[in-house]
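Missing here: one protein chain of the complex. Every other protein chain is in place.
Order as written gives the chain letters A, B and C; numbering starts at 1 within each chain.
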Amino acid sequence: MNAVTPLPARASAARTGSTATVAKHLQTLDQHVIEIMSDSGEGAQKCGQSFGSIAARTGNGVWTVEIIPAEIQPPARSVAGASGNRIRIGSHQITNGGDEADIAVAFNEQVLLGRVNAGELKAGCIVLLENMWAEHEDAKIAGQYAETRDRLVAEGYRVYEVPMERECRSLVPDPRKGKNMFVLGMLCNIYSLDMDLARDQIAFIFGKKDAKVISSNVALLEAGWQWAESNLDFKYRVPAVKATVPQVVINGNTAVALGVLASGMDICAMYPITPATSASHYLSDVFERAGGIVHQAEDEIAACAFAIGASYTGRVAVTITSGPGYSLKQEGLGLAVMAEIPLVVVNVQRGGPSTGQPTKVEQGDLLTVMFGSHGDAPKVVMAPGTIEDCFYSMITARRLAETFNMVVVVLSDASLATAQQPFPRPQFSTEWLAPPVDQNPVPDGAKPYDWDPVTGLSRRFVPGQPNGMHTLTGLAHDRNSRVAYDPEINEQGMRAQHEARHAAEDSHAAASVRRPRGRTARGWLGRHQGRHRRGRGATARRRSPRLLHAPDVPATDAARHR
Amino acid sequence: MNAVTPLPARASAARTGSTATVAKHLQTLDQHVIEIMSDSGEGAQKCGQSFGSIAARTGNGVWTVEIIPAEIQPPARSVAGASGNRIRIGSHQITNGGDEADIAVAFNEQVLLGRVNAGELKAGCIVLLENMWAEHEDAKIAGQYAETRDRLVAEGYRVYEVPMERECRSLVPDPRKGKNMFVLGMLCNIYSLDMDLARDQIAFIFGKKDAKVISSNVALLEAGWQWAESNLDFKYRVPAVKATVPQVVINGNTAVALGVLASGMDICAMYPITPATSASHYLSDVFERAGGIVHQAEDEIAACAFAIGASYTGRVAVTITSGPGYSLKQEGLGLAVMAEIPLVVVNVQRGGPSTGQPTKVEQGDLLTVMFGSHGDAPKVVMAPGTIEDCFYSMITARRLAETFNMVVVVLSDASLATAQQPFPRPQFSTEWLAPPVDQNPVPDGAKPYDWDPVTGLSRRFVPGQPNGMHTLTGLAHDRNSRVAYDPEINEQGMRAQHEARHAAEDSHAAASVRRPRGRTARGWLGRHQGRHRRGRGATARRRSPRLLHAPDVPATDAARHR
Amino acid sequence: MSAATLCLHHFAEENYALEDYQGGVPRWCKGCGDNAILAAIQRLCRDESLRPEKTVFVSGIGCSSRLPHYMRTYGFHGIHGRALPIAEGIKLARPDLHVFVNTGDGDCCSIGAAHWIHAIRYNMNMTVLLHDNHIYGLTKKQASPTSPVGTRSNTTPRGSYLDALSPLTVTLGVQNVSFVAQAVDWIPESLFQILTAAYRHRGFSFVRILQRCPEFVGNMFEPWVHDPQRMLMLTHADGIRVSPALQKIYRNQLPHDPADINRAREIASSEDPIPVGILYRNPEVPCYEDLRGAGKLRTADQVRGALDAELDKFTVWPQ
Partner (left out) sequence: MSAATLCLHHFAEENYALEDYQGGVPRWCKGCGDNAILAAIQRLCRDESLRPEKTVFVSGIGCSSRLPHYMRTYGFHGIHGRALPIAEGIKLARPDLHVFVNTGDGDCCSIGAAHWIHAIRYNMNMTVLLHDNHIYGLTKKQASPTSPVGTRSNTTPRGSYLDALSPLTVTLGVQNVSFVAQAVDWIPESLFQILTAAYRHRGFSFVRILQRCPEFVGNMFEPWVHDPQRMLMLTHADGIRVSPALQKIYRNQLPHDPADINRAREIASSEDPIPVGILYRNPEVPCYEDLRGAGKLRTADQVRGALDAELDKFTVWPQ
C-alpha cells in the first residue's frame, strides 16, 4: 500500500511502508499535553525536548517537564522506569505542565503503565504504543503486552499500536537508538508542525556529529511523519503566534544558574542535592568564564558558612540547595540575619519531609524558610512562577540582599527545575551587577550598625576599608557591633532588621529589575499567598502570582512597627 | 544605743551595734518582688535562694529567678556583673518573676546600676545599699558611690545605706563572705519570717561543713535581723497558707531532668548549650543511679541522630538543647517524623536569633519548632508554664511520643530553666514508665506501617522481634516500609502522620499523666495560643495556660482531615 | 518448650541459608561493586549465623546506603552523613544487637566527617563498611573527598582540584582507633576474609572497600583490576592469610603486623600499589558501651529509688 499524501518540501526519500491511508479528522486546539516515555537510554527525553523546541520556534507556548526514574539504572521495561518528557503546548503562554496528558507515546507498555497508575493520563487519552512486544519471543513479555493493551482499551483509552521498531529497522542498524526521531516525525505530523523546523532541530542537536548521522536521523523523522500521515485518523493544529523577538528555551535550574551569572554574583557555595544540583552543574561549567567560582563544600552547613564569609567581604554570595540541605543551613542563616550579611539562598523544593521523594515536586518549604531559624530571623522570600522568573529572580535577589543587608531566599521547586519554557532572550544590562566593593576609608565616627531610624538600614564596612575595623558577631550587639548584654539593645537591633524587611517590601520598585516589555517584578502582592499544589508530590497547577514574601514575625513588636 | 526589740526565741547573742530604734510601719501585702545582687562570688545567689526556701516553707507562693552575668569572670563592681536573684513571694501561687522589683539589696552600687538601667526596678523602689564604698580609699570608687546614691535619691528611690561590711566585721574574719547571711537576716525581719525556719535553712545549706560554720552564719543572720529591726522604718507581712503536703523547691531545668528520670526514659543525648545545659549536668549526676545514660555527643546533629537510633530500638530517648542547637537538629527531626520514631526534644529557649543573648529569656522558637524541618513534618509541641509543668511535661511527652510514634517538643525557656518555685512533691507511679521493649515475634503478614485508617497509627516492630525485619527509611514509603516512588503512596503516609497528630490531640486525656489533686495536664486548649512576652529578652509576664500544641500544616490536605 | 526442643530450636536457629539474609532485589547498576559487597555480607551473616532479627544494618544516603533494603534483617536507611551516630544510639540502647554500618565516601568522609572521627573515638562494637567508589553515585557524579585529583565530574568539569583524602590515614590518626582494614570489591575472597575479621573484632571495625562504579567512573580502578601485581596483599599470622589460590594471582605480598601503628600509617599512605588486608588492630581499646555500662536491665524500683533520693534533697516538709 502506498502513501498518497505528498511529503512536505525538502523530503527526499519518502518511505512508503505503511499499509493504509486513512481519513483525517483535523481539530484545532487551544492547548494539548503530550507525554513520551521509554526505558532510560532510548531517547524519549531528546525526542520530547526537540518537540518542545520546534513548537516554541513555531510560536507556541510550551512547557516541558522531565519524567525521570528515581533510580540510576532502573531495570528495562519496568513500571518505575519511565524516562521521558511531558510537553504541554498552547496558543498562548503556558505556565505549567498541566494535569493529565492528552496523548501518550510509549516505547513499551510497562513504562506507560507507570504513568497510568500514577493518574497522569486523561480518561480516554490517545495512546501510541510500540507494538514489537506483541510478538516477543519471551512469552511472558508478549503476555504482559497483550494484557496491558487490552486493559487500556477496556478502560477507554484510544490505543494505536505503532510498529516503530519495524518501521525503523530498514533505516538504521539499531532501531532502539532511532525510534525517538521516528516518534518526533509522528508528532510533527500530528500537530501539523513545519518539517523544516524539525530538520533544523535535528541538525542542531546532532551538529557536532557527522553529516551521515544527521541524514539518517532526518530519514527517521520523515518516516515517522509519513507513517502518521498514512495511518492515523486524527491531526491537530495548535494555532501559534510567531515570536518576533528571540526566545531562549531552558529549564528553571539553567535559568537560575544563568541568573546567578548575570546578577554579577561571583561565588556560589553548594553541596550536591537533587533536584538542585543541576543548577550547580551548569554553573560549574560556565561560571569561570565570567570570573565566578563554584565551591563544592563538605556539607550544606559549610556551604552556607562559606557563602556568608564570602558575602562578608562586600559581595553577595549564593548557596543552592534543596529541603534537607536547607534544614541544615538554618543555623547559619540566623547568623547572616543577626549580623546583617546579605546572602542569596536558592531552595529547589522536593517532596518531603526528610529524604522524602527527591525527584518529585512539592512546595512544602514556605513556612520552613520563613520561620525555620530559631528566634525571630526575618528574611525575604521570593518564589519564581515561571522559568523567566527563575532567571530574573536571581538578579532581583542579589540586589535586594545587597540593598537591605538581608538574606533572600528564592524558592524554586523540582518542577521548575527541570521544566523548559521559552521566554524572551534577556538583554544584559550593567545595572544588574553590583558596584565594585568599596575600599575607601570609613569616615571618622561612623558606626558599623548605624541603623537608620526609619529604614533600619546601615551601611556595611568591609575588610580592606581603613578605619572601618570592627568585629561582627552573632551575639546581640549595639551600633558599634559591641556585644550587648542588655535586652533593650537587642531589641533595637531586631527592630532595625524588621524595619529593613519592611523597607525591602515598600521599595520593591527601586530594587526590582527592569525587565523587557516594561514589566517590573510582578506579584509582590503581599504575604501568605503561597502557591497551591495538588496533593503531595503532584505537579503544581497554578503558578501565578510570583510572590515576594517577607515573613511576618509572631512578636507583637513587629506588628507595632507596621 | 541599744536594740530594744527582743530577738525571737533561740536568739542567743543579740547584736546591739545599731544606733537607732525606729518607728515601724507594718504593711500587709499580696505579693512583693525582691532583688539581691552582688559581684559574683559574694553569695547573693545563696542568699536569694535561701530566702525563697524559707518563704516557701512558710507557705508563701514563691518564684526565684537567677541574675547571672553573661561572662565567666566579669570585673568586680561592674554594671554588667550583677550576680544574684530575684525572688517574688506572694500569698497565692506565683507563676513568674514579675515585672519590676519592689526592694533591691545591692552589695555595691554598680551592680545596682545595671539593674536600674535595664529597667528592672520599680519607680520609687526601696534600695538597701552597702555603704562601705562611701569611704573607700580609692577616691574614684567613693565618687562613683556618692554619685549613684545621689542620682537614685534624686530619681525618687527610697535609698537606705546599710553598713553591711562594718556590721559583719566583728563576727567573721572576711565579711565579704558573710554579708549574704546578714542580708538574709535583714530580709527575714523585713518580711516577718520565722527565724527558726531561717536557722534550719542555714543548717541545711552548710550541713556538710562543721558546726562552727553554721553557728557563725547564724550569728550573721541574727545580726542582720537585729540591724533591720533597729534601723528600718518599714516591715511587711505577706500572709501565707502553710502547705499541708511536702513541697519541692527546684528550678525548671532540674525539674526537666527529674521528669526525664521519672518518665522511664533511659537515654539522653545532648551537646552543651546555655541555658539548657544545667538540665544535662544534673541528669549526668543522677541518671546513672536509675540506670540511665547521658551521652554528650560531638554536636547537636549527632545528639539528635543518636537519640533517634536509641529510640528506634523500642524506647523513647530524649535530646536537650536550646535555639542554635535546635536549628541544627531540624533535619534529623524530619527523619524521626517520616520514619515515625518517637522522640522527645527539649528546647530551652534563649534570646535569638543566632547566638543572640544566651542567658536571657525569650520565647521566640514556637514557629521554629512547628515549621522548621523542610516539608510537612508535624510534631507535637508542649510548653510548660510552671516548674511543676516542667517535671510532668517530660512524663507526658514520653507517653505521647510512644503512643503516637511522634516527635514531641517541650518548649521551656531561660526563665523557667533557672527559676525556682515550690510545688507538691511528686508521688512516683509505675504508670509513668514505658512497658518493657517488646521482643515477641511479629505475627505473620503484619506490616511495619499498617496505618490505622482512623488514627493513622501503626504498631512499631523493633530489632530483636523475630519476623518483624524491615528497613526503615526517610524516603517516602508504603505500609511495608518499601521505598515509594509514587506520590499517592507518599500522600498516604503523610496523611497517617497528620491523623496521628490529630489523634494525639483528641486523646490527651488518655495520654496525659495523672497528677496530684486530680488535675490532668492543663491547657491543652488548642493551637496558636503562644504565650506572650514583654519585648525581646524580657521576662515572661504571663505563663498560663500551658499549651499542647500540635502544629497546623499549611497544606490543604490537613484541613480536609479535621 | 522442652529442653530438647529448645536445643533443636537453637540448632535450627544457628543454621541459616543465604536466602535468610536476602531482602529486596538489588537495584544497583550492572557491574556495580556494591553487589559484591552485598554478597560478601550475606555470606558473612550466614557463616557467623547471625540471627536476622538481632542484626541491624544502618546506612546514610547514597547508592551504597541502599544496602539495608537488600538484606532481610532489620535495617535503618537514615539521612545523609548521619549513619554513625544513629548506629551508636542503637548500640548503646541495645548492645546485644549486631550493628553494621554501610556508608559512602561522600556520606562518611564529607558530610559525615565529624561523626566519623568521633565514632572512631567512641570505639563501639560495630562493623563499618565504607563503600569508597571515589565519586558521588546517587546524585549523579560529583567529586567526593576521595576522588583523585583531576577527576572530571559534574561539579568539576575540568577536573577536581584536590588530592584525594585517604580515609585510612585519617582513621589511623584518631585516638582510640582499634581496627582498620582495606578491601576491594574485585577480590571477593579477601573481601570476605576481611569482613569476617572486622566482624569478629570487638570494637569499631572500619573497613574501607574500594568499590567500582561503572556508571560514572568506569575506569577508576581498571589498572588495578587488570594488574594483580599492583595489589599489595598484607599478610600476618594475626592478620589475613592469603589462600594458596589467591597467592598465585596476587604475588605482591607484604608481611605486616597489625599491632604496629606507625607502620600501618605508612602503608596506609600507599595509593599504588593498593594495600589489601588488616592495617591495624588493637583489641585492648575499651568499648564505649562497656564504659557506660549500657544494656543493663533496670527496674521500676530503681527509678523510684533514684527519684525519691533526689526529691528528698529538695523537699520542704510541712511543719
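Assume a residue touches a chain if its C-beta (ideal position, glycine included) is under 8 Å from a C-beta of that chain, and two chains touch if they have at least 3 such contacts.
Values in this document were obtained by computation on a predicted structure and should not be read as measured data.
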### Task
Decide which residue listed in B:72, B:211 or B:454 touches the omitted chain of the complex.
B:72
### Task
Could you tell me which of A:36, A:305 or A:417 touches the chain that is not displayed?
A:305
### Query
Looking at A:213, A:290 or A:446, which makes contact with the chain not pictured?
A:290
### Residue in contact with the excluded chain [from B:284, B:347, B:458 or B:471]
B:284
### Task
Check each of A:261, A:276, A:417 or A:494 against the chain that is not shown and name the one that touches it.
A:261
### Query
For chain C, which residues touch the unseen chain?
109-114, 117-118, 121-122, 145, 161-166, 169-176, 262, 265-266, 288, 291-292
### Query
Which chain B residues would touch the chain omitted from the figure, given the whole complex?
71-75, 270-274, 277, 280-281, 284-285, 288, 294, 296, 298-300, 324, 354-355
### Query
Touching the missing chain, which residues of chain A?
53, 56-57, 242-250, 254, 258, 261-262, 264, 266-267, 269, 286-291, 293, 295, 297-299, 301-303, 305-313, 315, 317, 331-332, 334-335, 422, 425-426, 428, 430, 433, 463-475, 482-483
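Note that only the chains that are shown with their structure count from here on.
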## Note on the structure
Whole-angstrom distance, CA centroid of chain A to CA centroid of chain C, is 38
### Approximate Å spacing (C-alpha centroids) for the pair chain A, chain B
49
#### Entry: Separation of chain B from chain C, taking each centre as the mean of its C-alpha atoms, in whole Å
43
### Query
Residue numbers in chain C touching 2 or more other chains?
61, 79
### Query
chain A: which residues touch two or more other chains?
324, 354-355
